[in-house]
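One chain of protein is taken out of this complex; the other chains stay put.
Each chain carries a letter (A, B and C) given by its place in the written order, and its residues are counted from 1.
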Amino acid sequence: MEEKVKNITTDEQQEYVINMGPQHPSTHGVLRLVVSLKGEIVKNVQPHIGYIHRGIEKMCESITYPQIIHLTDRMDYLSAHINNEAVCLSVEKALEVDIPDRVKVIRTIMSELTRIQSHQLWWASFGMDLGGLTCFFYGLRDREKILDIFEETCGSRMIVSYNCPGGLMYDIHPNFQKRVKDFIKYFRKILPEYDQLLTGNVIFHERSKGIGKLSLKDAISYGITGPSGRASGFSCDVRKHEPYSAYDRIIFKEILFTEGDTYHRYVARIEEMWESMNIIEQLIDNIPDGPFAVKMKPIIKLPEGEYYQRVETARGELGVYIISDGNKNPYRVKFRSPNFVNLSVLNQIASGFKIADLVAIGGSLDLVIPDIDR
Amino acid sequence: MRSIINYLKEIVFGVWSLMKGMKVTGSYFFRPGTIVTQKYPNNRKDLVMFDRFKGEVVMPHNEKNEHKCTGCGICEINCPNGSIEIISKSIVTEDGKKKRAIDKHIYRLGMCTFCALCVKTCPSNAIAFAQGFEHAVFNRALLIKTLNKPGSQLMKGVE
Amino acid sequence: MLFDIVSANSAPLPSEPWWRVFYDFSSLTQSINTSLNDAMSPFWTTVTEMLIIGVLFLLFYAVVGLFLVYAERKVCAFMQNRLGPNRVGPFGIFQTIADLVKLLFVELIPIKNADSFLFNLAPFIVIIAGFMALAAIPFAMGLHAIDLNIGVLYVIAVSAMGVIGVLLAGWSSNNKYSLIGAMRSGAQIVSYELSVGLSIITIVILAGSMQLSEIVEAQRAGWFIFRGHIPAFIAFIIFLISSTAETNRGPFDLAEAESELTAGYHTEYSGIKFAFFFLAEYMNMFIVASIAATVFLGGWMPFHVGNWVGFNIIMDFIPPFFWYIGKTFFVIFLMMWFKWTFPRLRIDQLLTLEWKFLLPINLVNVLIMAFIVLMGWHF
Partner (left out) sequence: MDKIQLGEFIKSIDPDLEIKDGKQFTEVLVPSSKLHSLATQLKEKEEAQFDYLFCLSGVDYGHDLGVVYHLRSTIFNHVVVLKTRTSERENPQLDSVSDLWKTADFHEREVYDLLGIKFTNHPDLRRLFLDNSWGFPLRKDYVDDINIVTK
């Protein structure tokens, strides 16, 4: 670490270098940004990561497939359920197991709930990044409602561990459908309030419009996925392109903008919350009957080969690349985590803007640090 | 002239958008009924966790101090981070056979990630999740628990 | 001596209504003054009076500061669907006192490469600026430390002195974040001083005086915000915005922009020195709010409606001090409401707002007000 700092100061001694992080209110975790400034203007941002590198990929090599679930939970803890789904789907695909419809529908509903709660937390912290502290509490207040649903069905609030290869850990709670419907009814009323508080606000417009523009070409070249990529016009919704679970049987639209600035990254996420509610409403009344899991062998061994599974988490495309040598432990697991890739564009889009914009841009990319470090 | 009108429009719309935001916060200010804060230590008595809540792993015992754990060790194998350790002993049953039985079911709460694999895979449903969540202790050693009570025995009929 | 000035200016006229005699503080201050004069020489009288006022202000400062911190926390909590402090004492009213006690016992961390003299001086400059501004504010009828004939000018000038403390704090801490915060604060306060001054000048034109007691007296028939038509209202709004900016609060808290600069200019301060900055922020808020209340909302003057005699008499029953405090807290509430609703501006937008919007509007506003006063169109 020492050496890295030294390099930068000797190369660019003329610049005013500040260290944002590892403990900084706007980096949402232990991300360290070495920012070179000229006055208030950002010249260069170098992310330094690895403060919570836990070696999840290495750990996966010594545990069995069902046990990987509890590690993927802890990568992107805000879309824990979707991460788990990726591993489960690839194991199921490798074993060519047919998953009951009930599981598919429940997984989809849970994924969309996860997406909504992730976007709520993002909205909360994005508002806080811009200085509107009240947003933080409104976002968390509404997120709590989803977390309660999770807690009732899965037993835990954030790190749900609800998926397992072959289906789900347990069936949904009898109250699940009613609670979800109540939440949708409540949140449809609350979401316009978010708009009144932040989206329509003239200060917010000034702060976000035209800030941190990311062109379509750069978005594809950098591989920026998720709402951040779609705000630039990169059609990258895995739910549309490679439908998994129950996404092939529902009608929803991919939110696409072409501007690619902070404001549209913001709007894309707000719109996605509406869209997620539509998806849930289509499914919540038609959960088919059936078993909630397929009986799997006690020790799951994947046939030799390579398996790649992509899912759409709340932040973008998560890829799980499993190389199996036929044992009960995977030979190599690679997680293509969306945040890791999204972080790489920060220098490109933030340089030239003011330091306050850097905070806004960082917030609009919606980075979750444990997913970057893994 | 047009630029002046635009200038004034900008001001009026700007102020209007700010007023809308103030309406939201102001309306909550005058509606204390919407407060969501839980007075946690005060509402401890009537705070009920959901029945599936994963607070800690316990081994339910019946009134005769019997449990269902056969000491097979499947939970130990399935635990991803080694928080369960089974110490077994061999006992002689009534009909004279030698049998493996549980001596100590050691559960390290501090290492547990609540993935529920042990509870799910247990063939005899011997362990379950309890709802307690107040686990803070001053000594780490207190987080290592022995789940089977002293002097407890295997329930009859459980293999 | 000080009390002499006070009493000379607001001695009740014989034709005054009963309440003006009853609630007038000048008889009290006068009696203290005469008894002190009897006991000692004029020099020592002045010294004693200054000491008394100093101690009173110190107490007032602490009480108001602590109360405002508590009020802010409660107000923001209610706006955010929270309860706010509720542990220490009933409804958490002793929370801020507990916090203060904690801050008193916290270690003062010495900064290695800081300019220690300026570093230690900065909080005091901020505090002194607040104290000096407090001196000219009329709290109730006949209750002010000193009634200068250029009171408005004095308060604006003195309250702007706090920025020196902020700049020194940022510079001497030898912290990059602090320096950015201090520079921002400097740019911000220099530009927003203009708007504060101009919006008050609008009212000074209407009142025809810069003496705060006379401005209050001139509002006996009706508060300036109502009497001055639309220009007075616009001036009030501009004063609110620019004074919020001047106190580094609300959407204009760029100097300590928490999500960008951690804590801005007071990042390196700890313990009681941090408490000074913290209290000074709230005290500045109190001072600008009381100026707004005095200049626009009639200070301690009760609310009167034209010919509604019964209503006016009921209003007269409420002591002037409560009118003053009520109005001040109303303005403070508005400022808190701003702070807890809006996102923060960026530094260039902040300056754009001042130079492109507030200043031109203000200049036109002054012109219109002058015209109205010339034509005698005001109420």
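Simple rule for what comes next: contacts are C-beta pairs under 8 Å (C-beta built on N, C-alpha and C of every residue); 3 or more make two chains touch, one makes a residue touch a chain.
The shown structure was predicted, so the numbers you read here are calculated from the model rather than taken from an experiment.
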Considering the complete complex, which visible chains touch the unshown chain? A
Hidden partner chain, touching residue among A:F126, A:F176 or A:F234: A:F234
Which of these, A:E317, A:D357 or A:D371, touches the one chain of the complex that we don't see? A:E317
Sole contact to the chain not displayed, among A:Y222, A:Y244 or A:Y266: A:Y222
So that we can see where the missing chain sits, which residues of chain A does it touch? 1, 3-4, 49-50, 53, 55, 57-58, 62, 218, 220-223, 234-236, 241, 305-308, 310, 317, 319, 321, 323, 332, 334, 336, 340-341, 343-345, 348, 373
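In the analysis below, only the chains that are shown with their structure count from here on.
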Farthest-lying chain, centroid of Cα atoms versus that of chain C: B
Chain with the smallest distance from its CA centroid to the overall CA centroid? A
Taking the mean of the CA coordinates per chain, how far is chain A from chain B in Å? 24
Suppose each chain is reduced to the average of its Cα coordinates; what separation in Å results between chain A and chain C? 46
Residues of chain C whose C-beta touches two or more other chains: 79-82, 340-342
Where in chain A do residues touch at least two different other chains? 134, 141, 197-198, 201, 203
Counting only contacts in the complex, chain A reaches chain B at residues 63, 66-67, 69-71, 73-74, 134, 141, 144, 151-156, 159, 161, 164, 169-170, 173, 193, 196-198, 200-203, 205, 298
Chain A-touching residues of chain B, taken from the complex the two chains share: 13-14, 17-18, 20-21, 23-25, 36, 49-50, 52-54, 78, 80-81, 113-117, 120-121, 129
For chain C, which residues are in contact with chain B within the complex? 75, 78-83, 86, 337-338, 340-342, 357, 361
